[in-house]
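Certain chains of the assembly are absent from this excerpt, and the rest are unmoved.
Letters A, B and C mark the chains in the order given here, with residues in each chain numbered from 1 onward.
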Amino acid sequence: MRGDGRKPNETRVITIERDYIKHAEGSVLITVGDTKVICTVTVEDKVPPFLRNSGTGWITAEYGMLPRSTGTRNQRESTRGKVGGRTMEIQRLIGRALRAVVDLKALGEKTLWLDCDVIQADGGTRTASITGAFVALADALHKHMKKGSLSSLPITDFLAATSVGIVNGQPVLDLNYPEDSAAAVDMNIVMTGGGKFVELQGTGEESSFSMDELQAMIGLGQQGVNSLIEKQKAVLGEDIVNLIAANAKTVQHT
Amino acid sequence: MRGDGRKPNETRVITIERDYIKHAEGSVLITVGDTKVICTVTVEDKVPPFLRNSGTGWITAEYGMLPRSTGTRNQRESTRGKVGGRTMEIQRLIGRALRAVVDLKALGEKTLWLDCDVIQADGGTRTASITGAFVALADALHKHMKKGSLSSLPITDFLAATSVGIVNGQPVLDLNYPEDSAAAVDMNIVMTGGGKFVELQGTGEESSFSMDELQAMIGLGQQGVNSLIEKQKAVLGEDIVNLIAANAKTVQHT
Amino acid sequence: MRGDGRKPNETRVITIERDYIKHAEGSVLITVGDTKVICTVTVEDKVPPFLRNSGTGWITAEYGMLPRSTGTRNQRESTRGKVGGRTMEIQRLIGRALRAVVDLKALGEKTLWLDCDVIQADGGTRTASITGAFVALADALHKHMKKGSLSSLPITDFLAATSVGIVNGQPVLDLNYPEDSAAAVDMNIVMTGGGKFVELQGTGEESSFSMDELQAMIGLGQQGVNSLIEKQKAVLGEDIVNLIAANAKTVQHT
């Protein structure tokens, strides 16, 4: 039994509220237990210099935390005048993850800006950001498809992320902040609807872990991602789910 | 009749949700029409260098906008590596305004950090921040009083803020973003429960205004602030309202 | 009687020396009592991106203080690596104020850079900057008119600024630094030759002020601005004064 009464392989309660910010092309408020993240997607009609005239699009992510999203107040990165290492690592991860399930050729010379802003933090903010950003991105691209600026939905599969770890010697799924602080090993797993890995980042926090522990964590991660993707499907609705499923099938056959 | 159907002297719908962020000593989500701001208050047991050993506390405010709180995406100030002029102007205003109704001597050597983060913007974000921050600050200080770290509630009066302006030649109250963009004059008014001015900032936007227009705007501002303070009172509840009212009386008599 | 022997409604001695810096299109040294500011105007033949191909010009202001313009040495903002909040607030104010009396359409796609550098400070540096910058700007634009790069003088009215406040319970005009430090209320007023307001920024410095005090301060401000504009006229000479007066009449009739 875990600190908050969950079983080792049990995720926290997850909600995803679509169209949370009226201005953005796609936006959600995702809550994973007490972790709350606003994810918005902005579609811009240009690409970074290295992609100009390539016919190919790009996805870039930015991540932030409100100063008081955490137990003690964090100084703003704008006030400090620079983006910290942890933030950079997370926003690079989010961008890479989403690019793995978007057909950037089919997107054309557009940039998708994913903004993930944590308004309340209780562990797993980066994985919640990925899971939420996927839904916001599907919404944004679907709107563009409906209004004709995209001829198809350029999403090749579902994508979600969760964390696993070894806490008190036991592999557990979806760590909250007290568990994350106490974990000997911490692993973030990003997977597709088709069950393939996109990112796997395991860290012995000043410690190390065995092959058996690795296997156990991967197993839990697969369960967690599957349930998150079910949630995404329920929230997005049949139309979008069918379009993505069709793309995923095509991709597998090529 | 205004663009959104309001009368010239009519505010937008206002809601204030207390205890919005679980970690902060005081926190609200204030919505003024489509403008939504999270205000949190953090109490820190130290003061800036210029106040050390003075027995006096301090209030400092920071303000931010999520990149997609606006119609087109704004680059993050953390990414740009510096806080812009508009942000600085606003956070200085918020801090000054709240300091006018807090007895910093009675607060003792503590710093109150007010964080106002706009998650959706539709005009009037700085005045919504002040109005919301007042409630979060009252909550935070009341909690400290209840747990004994303050012997009284060091708030000397209510405080709220609104905007007024001249749009299409007509003085109007509580401008939304389309009105703000079209306004010939724009004025922010911060007032106390006792009807006194704390800040008055009127700007002819590349234009100018007459004494008559000034008087009309001030009149509307007084109405607007009064209704905001009624809202604050309804939300804060009798206990806190009575404590502040008692302080306000004492202050007037001295 | 005030600390320096002035009456409540009396300004300090004002001098404006034209053509103070040989390189600039327009430049003055303005002294208001012991406050001394060098104002220069540079005319650049391009505009910021948001105005390109609009046929419209722009005015942008920068403000600085020499490190030892003040009683204790201030660290340079270049050394600190960023422009502070107070500086940003002031330069935004100066730019906004001057844009109110320049016909940016008639200016065409030019940018006017106003640089206001305080070499000695004794209160009222921002209002002295506005008053001085107006003269430098008139000179710069008049030179451009004379050499044919402007077909008319695109200045629609005179403009000056002063500060008023409540010191020791008494409304006073044109505060010096000791008064400014002691003031319960501090207000900056920017007005046109036609007697209209361009900016009105009143601040209860951790305090508040009544409607009566507001009216008294505005009355003093009007007197102060009028005498400053008389000074500007005397310094600029008949030719330029007549051109601006003619423009001001036309504007009032439209």
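Observations on the structure shown:
By definition in this document, contacts are C-beta pairs under 8 Å (C-beta built on N, C-alpha and C of every residue); 3 or more make two chains touch, one makes a residue touch a chain.
Please read these numbers as outputs of a predicted model, since none were measured by experiment.
Taken as a whole, the complex in this structure file is built from 6 copies of one protein sequence, with 3 shown in place.
Just so it is clear, only the chains that are shown with their structure count from here on.
If each chain is drawn as a node and touching chains are joined, the picture is a simple open line. Taking the CA centroid of chain B as reference, the farthest chain centroid is that of A.
At the centre of the protein atoms shown, by the Cα-centroid criterion, sits B.
Computed centre separation for the pair chain B/chain C is 29 angstrom, with centres defined by C-alpha atoms.
Centroids of chain A and chain B (each the mean of its C-alpha atoms) stand 35 Å apart.
Note: centroid distance chain A to chain C, computed from Cα atoms, is 52 Å.
Multi-chain contact residues of chain C (touching two or more other chains): 82. Those residues of chain C whose C-beta lies close enough to touch chain B in the complex are 82-86, 88-89, 91-92, 96, 99-100, 104, 157, 187, 191-192, 194, 196-211, 214, 218.
Interface residues of chain A facing chain B in the complex, by the touch rule stated above, are 21-24, 27, 34, 38, 40, 42, 44, 62, 64, 66-71, 73, 76-83, 87, 113, 115, 117, 119-121.
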